[in-house]
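Structure incoming, see below.
All protein chains of the complex are present and in place, except for one that has been dropped.
Should a chain be cited, it is by its letter among A, B, C and D, assigned in written order, with residues numbered from 1 in that chain.
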Amino acid sequence: MMNFNFNISELIFVMPELFLLAAISSILLFDLYIKEQFKKFTYHLSQLALLITGLLAFNLIGESATIFSGTFVLDTLGSTFKVFIAGFSIIALVYSRHYLSVHGLLRNEYYILALMSILGMLVMVSGHSLLTLYLGLEIMSLSLYALIATARDRAFAIEAALKYFVLGAIASGLLLYGMSMIYGITGNLDIAQIASFASLVTLEPQETLILNFGLVFLVIGVAFKLGAVPFHMWVPDVYQGSPTSVTMFLSTVPKIAAVALLVRLLIDGLSDFQHYWADLFMILAVLSIAVGSLVALTQVNIKRMLAYSTISHIGFVLLGFVTGVLEGYGSAIFYVFVYILMSLAAFGSIIVLNRSGFEADQISDFRGLSKHSPWFALIMLAVMLSMAGVPPFIGFYSKLFILQQVVSEGYVILAVIAVIFAVISAYYYLQIIKTMYFDDADKEIVISAPLDLKAVLSINGALILIIGLIPSYWMNLSVSLF
Amino acid sequence: MDSLLSILIWLPIIGGSSVLLIGNERSLIAKWISVGISILVFILSINLFLDFDTSTSAMQFVEKTSWISQFNIFYHLGVDGISMPLIILTTFSTILVIIAGWEVIQNRVADYMAAFLIMEGIIIGVFSAMDSMLYYVFWEAALIPMLLIIGVWGGQNRVYAAIKFFLYTFLGSVFMLVSLIYMYNLGDSFAISDMHSLPLTLAQQSWIFWAFFLAFAVKVPMFPVHTWLPDAHVQAPTGGSVILAAIMLKMGGYGFFRFSLPITPDASSYFAFVVIVLSLIAIVYIGFVALVQKDMKKLIAYSSISHMGFVTLGVFALFSIMKMDSSGELLSIAGASIESAYLGLEGAMIQMVSHGFISAAMFLVVGVLYDRLHSREISTYGGVVNSMPKFTGFAVLFAMANAGLPGTSGFVGEFMVILGALQANFWYAFLAAMTLIVGAAYTLWMVKRVFWGAVNNPEVSTLSDINAREFGILAILAAAVLWLGVYPQPVIEAMHVSIANLLEQALTTKIPGIL
Amino acid sequence: MLNIYLTIVLAPLIGSIVVGLAGNRLGRKLSHSITILGVAISTILSLYVFNYHVLNNGDIFNQNIYTWMQIGGLNISVGFLVDKLTSVMLVVVSFVSLMVHIYTIGYMHDDKGYTKFFSYISLFTFAMFTLVISNNFMQLFFGWEAVGLVSYLLIGFWHHKESAIEANLKAFLVNRVGDFGFLLGIAFVLMFFGTLDYVETFSQTDLIIGQTLFGGFSATTIVCLLLFVGAMGKSAQVPLHVWLPGSMEGPTPISALIHAATMVTAGIFMVSRMSPLFELSDVALTVVMVIGAVTALFMGLLGVVQNDIKRVVAYSTLSQLGYMTVALGVSAYSVAIFHLMTHAFFKALLFLAAGSVIVALHHEQDIRKMGGLRKKMPITYITSLLGTLALIGFPGFAGFYSKDMIIEAVHYSDLPFAGWAYFAVLIGVFITAFYSLRLLFLVFHGESRLDSHTEEQLHETGLSITVPLVLLAIPSVIIGYFTIEPMLFGGWLDNAIAIDSSHHALAELKDHFYSAFALLTHSVATPPFWMMVGGAVSAWVFCLYRTDWADQIQSRFKRTNYVLNSLYGFDRLNDIVFVKGSVKLGNLLWKISDMALIDKLIVNGSAKFARYLGLVIKPVQTGYVYHYAFFMIVSLMLILVWVLIASNYSFFS
Amino acid sequence: MEFTSILFYVFSLFFVGSSFVMIVSRNTAKAALWLILTFFSAASLWLLLEAEFLAITLILIYVGAVMVLFMFVIKMLDTDQSTLRAQFTRYLPLGIFVSLIVIVQMTLVLNAGPFDLDTVGLPEQHGASYSNITAIAQQLYTVYVYPFELAAILLLIAIIAAITLVHRTQVKSKKQNISEQINVQAKDRMRFASIKKNSTKESK
Partner (left out) sequence: MIALSDYLILSSIVFCIGLAGIFINRTNIIMILMCVELILAAVNTNFIAFSYYGSDLSGQIFVFFILTVAAAEVAIGLAILTLMYRNRGSIDIDVTNTLKG
């Protein structure tokens, strides 16, 4: 039994979560009692809350502590992830507002639920026990299910929510089963304890087997959240069905949380079993890259296409974890950040095309964009090329980093497979470019997006190039997290 | 100027970006700024030639700063005798295409100009990068403006051509990426010079060689990975075709010089025969294919493939000419002199520069016709000389250059390569020399059908002869073609020491004890 | 001296460039003045050079002008080698060229491309000079191709004529076939000698002696044969002769200049220049001789059935080139050059005379529609007659000496097949006489077959035409007599040509030679003379005396006639095998291999395959949530199976 | 055999049996009832494992709240049972196959040793004074205070979500009635208008 000693000053380490929770509650109350004309400030308050949360987390970078009897850990990785989660979420919410308002989906619960899910992510990031990880996961997931369903008049969205929910429930059931096995063999829920058990040299083969057995379920749980093949089936449907703002949200920050889950469970906890889960990931990675690339070729809905593209990107992320070295993990983290930056810009570019009564989600909606709005076409061009891994955009460096690690660990064949599919996937990114640049517009494209969206999107797009030109700092940062 | 190369790279890129910002509405300003920048860059690039030290094979105009510390990647630039002519070729061609697009391009003018300027900077980057990852970044980045140029300003089937171009070359180059990474992991450096001295076993070299080969062969393009080229050329606007033929193809040839030979000398030697066979197929087979083309641009595109075959032939014939013994002494195989190895390599280089001029000129010639009648079909024309005598004069000159007539640059490279190749093997030279016949056949047959003869299409008789702008461009090219044909020595002199150094590198085995 | 040589070479070039670029502005008069001035300067200086080198035994001039390329130890330069051979060639070329320039004023009077034409022929003169004055193989090839280029441009000068542009393409391509071999030959020279300089090459012939190629073949033979292939192309030897008759589509002055007097003899010149190499290989010489003999005989035969005035002359050119080649084959290089020179004059004369007729008849070229012109065009007639006599080798005329010497040289040769060659050249004399006189008779004698309109307007052509005719007629008559001795035996060419002692044809000639006059007097006792007379008589019989016999013979020897009329089928063979064959092959390669196999199947096929795979996988995403769940569960099961198997754990132990 | 063992087997039988009957049950409402039985047997098993608090919680929360919610929704949505049960057997073989394989795999693994009686043995029995609830509470409010707070957030989310989603403000959805669409008659959608012949002429 764990000794309990709690010091109130330790709460400083939980400040981001605590603050966010407090902010959520306050905003909830604010929203409940405020007059109708002030309700728009909920958005601003939410952004402010995220900003402060991010700053608090930023402030904690460099600190490390394990508190709440080991259920919560604070380390550089966690704090950095939190900063990124907050930061990316801010961007995502900027994009969301326009979409929600032009489609009449704007309800303040949306922000509440988004903040809730972000809270869940923060919890996951800092979870240091199977229990907190699970709870964080569920906080995030349940909020996301609800977030999708907030578009309650849209049959698509509901269908997406339902699919996500049902599959998510099954997946968390499987994850739990794995957790129970891990718990059973190690007798502990605490990640550190699990790690010390797994590193025992006196491990019986049967014990190894059972750990391995539990590990499979954990991997499945993680793979599901990441959307890796063959646990990816929810991804395209949910991406397509959800309101674009939710899709954007869904495709970006939760990936950090999912990676955090992976890191906590498999690297912090079971790094001694690395070669077991790396083998699994290798298969998942190759399948993800292949299936994602191939099926995306056939898509006409851009959200769905991006969903498959996400799957293939996730394959690359997993490749980084396959390597089993810290730089490799760092490369995966870098890839995730890059992917999120690109994904935000991609969905931002879709959202910027939305206007009252017009839902832009087909690839053909981009037709002739370069004529009507050369700037946003240029951004989308950069995003697509970046996703395809064409230098000098940032997407290239993330792929480079991953491939470098993969090759340095001797998996040259994996690298070759990866690059071949990268080329295949370039085709559908080019398809977008083709639509924007080579096709003529059959209808007028009106950009009615507010200035803040345009500005943020521009910065977002510029970052894809600028970080591409000077990626060194971010690479170092990613590796330094481990 | 310490940072001349950086200026050459970034001036056009920044200039292009600002042209982009000027916007398509103010096209005249955009045009003038573009042409100004391109001329300025050309003038600056002349400095490379003037200040070039021909007595050393070391890199010159070197710049080096850390870029991506994670991988020891440096922003490392420099030129030697191999890259310098190509850089000047680039700056030269860019002026031409910008002027060539002056009145012809009506749609998105500023974007068009900007694309070419940005491409210029990127390609100069390719030729001057001394760090392989920097090289790769530029190499791939060059695809982007070209993709847009083909896709936005191209012909009927432009989308297919643009995407095919992109994917094809992309596919080729990703393998190069993998092998670069592989070598980085062996030597912990992306610097090209470090890769040159990286010890590699034959097996490693073979894999790396083929990975590079794929990248470069697609770019060159070599048989059988050439099929993107006709499509790309046919669909690209004139300027695009010019840059594609004049410069982008050279990136592949340059790659052989810079990477394949020095990094994988043993594999290059081991597989030289395969490359030579493919080159010879390109020269002969593609020559016959060019013969039957009905589309002028396609014909010239195929002729480009055929001519670029000389480059690879010249490079790889080396291994049948010379070898190095264990004491580092160069020995000849079958009594050939070391000069013939030089002939091959330098002929290949000259061929690249010359092809840059000639293919540019040929595409411009087709462009002039296309601007008037909007047809590239040979059968549309006939008797063009009647209405466009001046133009025909240029066209015939360039056609002759394309057919390798002495006195034009087209002759020099082919002559040198054939001379060199014969010392490697008679049949190499025999098949390569077939181009004398086949090349003349397809070029002059086209000339005959387009320029000579009676006017069958009434529209042809209404053609107006070239205007001053077109005359100027063609005259500059004609001068270049003739200059290089009559007096190639400056170029040869500039590259000779570098080539000699390369020769030594290429013949120095990386596998100890193999001799 | 260098300045003089430079002036000789560059004067026509400058004229050509000035007129070429600014011809329209300069006007006709100024244009032709400038070019003629250029060539005239060259001519005068050539005579000076001739005087210096040949008559006064000046030193050989050999100097590089500038380095074309310097690669390691290999220097390829542009340079001048002026020796006696060069001097002779310079004179011939410049003189004929000057004549043609002058002639052109009248001939091209009505042509739109007047100034352009002058520019071209001046350019040609320049190119020819570069060729003959070269001191290395590269420059030789340079000039070689340059004359080809101008020939191409000039054959297609009347570019509206489909036949003209067909012919120039054909000429260029056939020449390219020759160049193909030539270039390989040059490459071998470089390989064996490490240099392309003549002097250096010829001074180290021992480097190649004894070398073998392709498992046993003598390297010398191969190199010489390859070089000779070049000569075959340029000098129109069978089977690369097919372009020459077609080249008659060009204006007559260039037929005279390029396709009779100078360019086509470049091959002869080249082989003479390479004599130190050719002398090393009897096999090569034999081939040269046989090919020459074949050309001399069979091409002459074709002249018999031609009805186009220029074509008849063209076939005669082919035949005469064959003679020269035979001479080369038997190592009588100086004889070949001698014949080259005489032939240049009288053949230029014949062509120009033909051109005169053509101009007078408003570009009518069919000899069956002529006749009886001698009264209307006396100067043309007389000069033609003189030219014809020179051609058929009528004793005393230039052609007599040169041709007779060739026949004699063959006679003395020991090479295998020399006897056969002798027979061929002998028959050739008969044939030459026959068709030459047939031409003369049909055009100038007999009844006029002109239409009345032309008949009325017919008159002698202008001064610019007749003056060159006269000026060319003079050497055609006398030059043989005066130059045979110094040229063949007096050392006019001796510092350029090397003859191996085993090839004694020339030596024997020398032994049997007493004087030009003696030769003349003895001629009636030689077979060639009687062959000539026989030919002349038969020509008279068939053309003037009993014209119906010709038809009878034609109808009796249908098959022979067919063979001759179809030009031995060379054109058809070329058309079917090379032209159509290439196109067919090209189409095959393009459509089947390139488009279908590589592009469609492999390239686009793999793209399609990827898409197809995508389409195959896509339906897995059915949209039914339970399928997704199944998928997850089945995957779980499979992963478990895999993990349990991979964990190497024996469950049943 | 000990009494607890007998109880274990009995409850296990109920546990497995009722869950099996639940999944093959053709009626959703009945299935829900079978599920309740399953939970009861599970709770009983948990009692055997001295998890009294959780056993009670299971009954209270699951049976008392969750299953009621299920029943409520089942009845409220009143689903058409016949269509829901269509193609019942289509995936049955696959389901049985997969499940059997997984069972075999799991059994093989779990039987492998570490969880044997020999290895693990029985835990020491707590005395009568031992209170499971106290023990859990002690842990919950000390060591697991953080997760406990998280659980609170979770429930808050559930509340917000459920209200946000289901709370009707106004009906904006357009739902598609398939049966109405299928059963539509031509006469409902088409009207034959009689047009006089001369009307066209007049309009000219």
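Definition applied: a contact is a pair of C-beta atoms (placed from the backbone, for glycine too) under 8 Å apart; a residue touches a chain by one contact, two chains touch by 3 or more.
Quantities reported herein were computed from a predicted structural model and do not represent experimental measurements.
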Tell me the shown chains the invisible chain touches, ordered by label.
-> A, C, D
Contact partner of the left-out chain, one of A:F6, A:F41, A:Y183 or A:F482 = A:Y183
Taking the entire complex into account, which one of A:G241, A:P254, A:G292 or A:P392 touches the absent chain?
-> A:G241
In the whole complex, of A:L142, A:I363, A:V416 or A:L481, the residue touching the missing chain would be A:L142
Please identify, in ascending order, the residues of subunit D that touch the omitted chain?
-> 2, 4-5, 8, 12, 15-16, 19-20, 22-24, 28, 31-32, 35, 38-39, 42, 45-46, 48-51, 53-54, 57-58, 61-62, 65-66, 69-70, 73-74, 76-77, 79-80, 83-88, 91-92, 94-96, 98-100, 102-103, 106-107, 110-111, 115-117, 120-124, 132, 135-136, 139-140, 143-144, 147, 151, 154-155, 157-159, 161-162, 165-166, 173, 175-178
Positions on subunit C contacted by the hidden chain, ascending = 618-619, 621-626, 629-630, 633
For the chain that got dropped from the picture, name the residues of subunit A it touches.
-> 1, 130-131, 134-135, 138, 142, 145-146, 149, 152-156, 158-163, 165-166, 169-170, 173-174, 176-177, 179-181, 183-184, 187-189, 236-237, 240-241, 298-299, 304
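Basically, only the chains that are shown with their structure count from here on.
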Between the Cα centroids of subunit A and subunit B the separation in whole angstrom comes to 44
Between subunit C and subunit D, the Cα-mean centres are separated in Å by 98
Separation of subunit B from subunit C, taking each centre as the mean of its C-alpha atoms, in whole Å | 36
Tell me, which residues of subunit C touch at least two other chains?
-> 607, 633, 636, 640, 644, 649
At which residue positions does subunit B touch at least two other chains?
-> 167
Please give all chain pairs that are in touch with each other.
-> A-B, A-C, A-D, B-C, C-D
Which residues of subunit B touch subunit C in the complex?
-> 164, 167-168, 224, 227-228, 285, 288-293, 335-340, 342-343, 346, 383, 385-386, 396, 400, 405-407, 411-412, 415-416, 418-419, 421-423, 426, 429-430, 433-434, 436-438, 440-441, 444-445, 448, 451-454, 486-489, 492-493, 496, 500
Name, in rising order, each residue of subunit C that touches subunit D in their complex.
-> 626, 630, 633-634, 636-637, 640-641, 644, 649, 651
Sites on subunit C touched by subunit A in the complex = 607, 610-611, 613-615, 617-618, 621, 623, 625, 627-629, 631-633, 635-636, 639-640, 643-644, 646-647, 649
